[in-house]
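What follows is a set of notes on a single structure, which appears directly below.
With one protein chain held back, the other chains of the complex are shown just where they sit.
Then we have chain A:
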């Protein structure tokens, strides 16, 4: 079994008020030196069976058509080893 992680972020040119609110809270918490924060989404997909090229391609399609709205968001797809899982 393997895990595929899809990270979705707003495109860089699009304003992220949630990230800005987080960034503005940092000095009050004693965190200095953080000039910008952007907030995104992370999807963890547990895949039955091996993750081969075909599976990754299907997940890429899923991310492009559903998990992300590519009009406003960018996404990345990567395989993550699940700790303790049999290889």
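FYI, a contact is a pair of C-beta atoms (placed from the backbone, for glycine too) under 8 Å apart; a residue touches a chain by one contact, two chains touch by 3 or more; residues count from 1.
The criterion applied here is as follows: contacts and distances are computed from a predicted model.
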Candidate names "Carbon-monoxide dehydrogenase large subunit", "Transcriptional regulator PadR-like family protein", "ABC transporter permease" or "Phosphoribosylformylglycinamidine synthase subunit PurQ"; UniProt protein name, chain not shown: "Phosphoribosylformylglycinamidine synthase subunit PurQ"
Residue of A:21, A:34 or A:57 touching the missing chain in the full complex: A:21
Residues belonging to chain A that touch the chain removed from view: 10, 13-15, 17-18, 21, 66-67, 69, 71-72
